[in-house]
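This report concerns only the one structure given below.
Of the protein chains in this complex, one is absent; all others appear in place.
As written, the chains take the letters A, B and C, and residue 1 is the first residue of each chain.
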Amino acid sequence: MELNIGIIGCGYWGKNLIRNFMEIQNCRLAAVADTDKKALQYIKLRHPSLIAYTDYKDLIASNIISAVVIAAPAQEHYRMAKEAMLAGKHVLVEKPLATSAREAQKLVLLARKKNKILMVDHTFLFTGAVRKMKEIIEAKELGRILYYDGVRINLGLFQKDVNVLWDLAPHDLSIMSFLLDKKPVQVSAIGVAHLKKGIENIAYMTLGFKDDLIAHFHFNWLAPAKVRLTLIGGSEKMIVYDDTEPSEKVKVYERRVKVMHSPEGEYKPNYDYRIGDMWAPKIDLAEALRYVCEEFISSINECRRPLSDGEFGLRIVKILEAAKKSIINNGKIVKL
Amino acid sequence: MELNIGIIGCGYWGKNLIRNFMEIQNCRLAAVADTDKKALQYIKLRHPSLIAYTDYKDLIASNIISAVVIAAPAQEHYRMAKEAMLAGKHVLVEKPLATSAREAQKLVLLARKKNKILMVDHTFLFTGAVRKMKEIIEAKELGRILYYDGVRINLGLFQKDVNVLWDLAPHDLSIMSFLLDKKPVQVSAIGVAHLKKGIENIAYMTLGFKDDLIAHFHFNWLAPAKVRLTLIGGSEKMIVYDDTEPSEKVKVYERRVKVMHSPEGEYKPNYDYRIGDMWAPKIDLAEALRYVCEEFISSINECRRPLSDGEFGLRIVKILEAAKKSIINNGKIVKL
Amino acid sequence: MELNIGIIGCGYWGKNLIRNFMEIQNCRLAAVADTDKKALQYIKLRHPSLIAYTDYKDLIASNIISAVVIAAPAQEHYRMAKEAMLAGKHVLVEKPLATSAREAQKLVLLARKKNKILMVDHTFLFTGAVRKMKEIIEAKELGRILYYDGVRINLGLFQKDVNVLWDLAPHDLSIMSFLLDKKPVQVSAIGVAHLKKGIENIAYMTLGFKDDLIAHFHFNWLAPAKVRLTLIGGSEKMIVYDDTEPSEKVKVYERRVKVMHSPEGEYKPNYDYRIGDMWAPKIDLAEALRYVCEEFISSINECRRPLSDGEFGLRIVKILEAAKKSIINNGKIVKL
Partner (left out) sequence: MELNIGIIGCGYWGKNLIRNFMEIQNCRLAAVADTDKKALQYIKLRHPSLIAYTDYKDLIASNIISAVVIAAPAQEHYRMAKEAMLAGKHVLVEKPLATSAREAQKLVLLARKKNKILMVDHTFLFTGAVRKMKEIIEAKELGRILYYDGVRINLGLFQKDVNVLWDLAPHDLSIMSFLLDKKPVQVSAIGVAHLKKGIENIAYMTLGFKDDLIAHFHFNWLAPAKVRLTLIGGSEKMIVYDDTEPSEKVKVYERRVKVMHSPEGEYKPNYDYRIGDMWAPKIDLAEALRYVCEEFISSINECRRPLSDGEFGLRIVKILEAAKKSIINNGKIVKL
């Protein structure tokens, strides 16, 4: 029996999901839902075979549909995902999983109880660049990881109800959480809202870990140029991940400094600098969203946890929530 | 009567100072001092006319010398500058002015009391790029300045007694202080020492101002690549200052977002995005240190305050000291 | 009465044309044709309203269709365009117009005789970057144009029947012909076929003009990196057009050298170098193919010549033909 899919939300990302699910084997995109009739009309013109609902509840209620994809505003994620799982559907939801850790936690528990797949669309995990970095890090090439620094800035679209942190940080937090096998134990963040009270358009976030690893991020909707730059510093090698590069997105540098034990004792250390080659591995440039959709279908068919499951999505939401709390308290450290 | 100059310290920067003072009109480089006899020998071979002292006290005591340039380690700045001024000399001292605000303050007071020029060599203020940005900002082209973001990272030489903040931050703090007419009121900073206890090799620093201006900096000695990138976001235009660019170091972007008042009220703001041309003004690429030396000589001859005088240097030291205090207290805000 | 369009060829570019004509007002995409049934099936699935022909002759014969778009291999252009115009249709044909100047000329004459629109899809003319350069050049900002240098290289798809010149040069020749108001009077070209006899994969082409303007191009299918770089040198300003840049594609440099008349006479000229600002105008980044399609429809509705009409396409084919002749004769100059 074929797996029938329904997509809620026909906006920018919804259209990308429609295009991808249309071309995937092992499933059939059967229905879409959106309150915007014009958007539905646009879809129907191109894909007359799809059933179009103006009320997402009708899509969820449909007997023929067994998996629901939610591409609606973040505020709706919790309610829609809950209703879909209560109706016995598997769920793929846009990032972030929910707008509070409490709600995200509930969704995770519900998925477990109903024995349904709950997957969060953290698309970046499925890019060739991130998968290549995962490979490199798992092969222990970097040595001990010392710091993780991410910058994600541009002249971005201001969101009405969500600050720059909730908009952009899920990308970097999901990449970092995927790449590192350590979890942060504390967060501090500073943000400024220059245009609309309460909606920060620039934010800096620092994560602390149990050891001397440090992670730091800069998010900004008011930057003159687009920067998507991540540095991962290891004791043996270091990575520069520049997502604005067309093909050489990941560069691995053989650069390091080591303390040499000197006879005169601790107070006069010598440093051994090593600067070697740089290496840019070939990156799979295929569309990551395709892999997201395929992972969702496979995890349903194989009854296994998807790569970015509910628990993973919950971890990200917890950090976001703690960061927001820290911003309100002028950068006070918030324990995780 | 010609102005005779003496330089204390014949290391990397001392050699640059020697070369520049050698070629400047209106003064004569008369003497150098260094405890390292080999370094002195190297200088004597090239410039036999110079008097070479192994003890800087002899240079300071010399009657023929009326201005002393100090290119010694930061820990020596206070003592040497004090002695030189007490001996009636004008002083140009490497950045930072001193290693504590208390000492820096004393030097400022001493200069005033003795009526001597006290200048700090914040070289970046004299680069074509910074002077061009000053021009642009003074012409009010950026509108209201909203944020200042600086990144200064590379695989740097580890300093024995000074952390990455005291090593690199004086550059960015001096540029920012010169460009903006506002003073920060609080500092917070986070740092990690991966190689040597107490000597942070990575640090993030945030400065708060009275209004919603925010400044943030990333300093790192363990970075795989050299980055020297400053963003200055204004309400009308924005600057990207990339010091690693060979000639187009300053780019001015006509990019902005404005809130449009919408009839439906505050809760539904509309944003007006404007993305226009980019403009890279011609930059004077002449050596900045030459201008530093000339400014020192001119300020002596004209009995006027130099561009980066003792007060200016003191401001920088105060921020550095507060940042260090914040690092020790895990990023706690320190009032200035 | 609505204008009905038929598209011949459903390959990579054909799909782009279908997508664009689907979304344009003032016309209706009615039919497609392709010998590949799978390709037709793919289209039908997405656009069930379209009539699908396996024989393009049926599409041309259709009474309801009044304009035909040809996205078939270059060898078919002449035959298909001729048949379409003989059947009373307007024609938009992929670049190049035909594979010989003789055939291109015949098409131009036929269009005139039948009073039909004949347009060639030289897409680049409709990009924001090229239109911006046209504006700048028409405003006489560059002064007298001295040289035009184009590099278009990458690890490209080898074509079976067409060399790198016929594959890539139409882009640069159309841009150059559009920007400059002068026509070349001679061509020389050198090419090497490393992989398949007779199919050059690297070619250099030089165009001579009546005065001292020179144009030169480098085309290469075997390059390690993608380069799309054009320099236009003027006596007052110069343009760097880098099509691989995401947004700042066109940079205008205020750089020039002028001969100063010196009193000692001609044999000892002095040069006046001026190096000023650089300026990167905002570029319209909308899809150029959309403008191509709209121009085709508008020119039909307004009974006027389109921007890249048959005559324009013929000029390009003449140069390509002469260049091929020069390659065969080891770079001998061929008059145009």
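As a convention for this text, contacts are C-beta pairs under 8 Å (C-beta built on N, C-alpha and C of every residue); 3 or more make two chains touch, one makes a residue touch a chain.
The structure displayed is predicted, hence computed values, not measured ones.
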Using the document's definition of touch, tell me which of C:Leu3, C:Ile24, C:Ile190 or C:Leu336 contacts the absent chain. C:Ile190
Which one touches the absent chain: C:Leu3, C:Ile24, C:Leu146 or C:Leu336? C:Leu146
For the chain not shown, which residue from C:Leu3, C:Ile24, C:Ala39 or C:Ala223 touches it across the whole complex? C:Ala223
Please identify, in ascending order, the residues of chain C that touch the omitted chain? 146-147, 149, 151, 153, 155, 157-158, 160, 188, 190, 192-196, 202, 204, 206, 212, 214, 216, 218, 220-225, 231, 233, 235, 238-240, 251, 253, 255, 257-259, 268-269, 271, 273, 275, 330-331, 333
Spell out the interface residues on chain A facing the chain that's missing from view. 248, 254, 275-282
Tell me where the left-out chain touches chain B, residue by residue. 46-48, 226, 244, 246
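Simple rule for what comes next: only the chains that are shown with their structure count from here on.
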Superposition rotation for chain B onto chain C, Cα-based, multiple of 5°: 180
Please decide if copies chain A and chain B contact each other with the same set of residue positions, more than half shared, or with different positions, and reply same or different. same
From the C-alpha centre of chain A to that of chain B, how far is it in Å? 39
Once you find the CA centre of chain B and the CA centre of chain C, what distance in Å lies between them? 53
Per-residue overlap in chain C, given as positions that touch at least 2 other chains: none
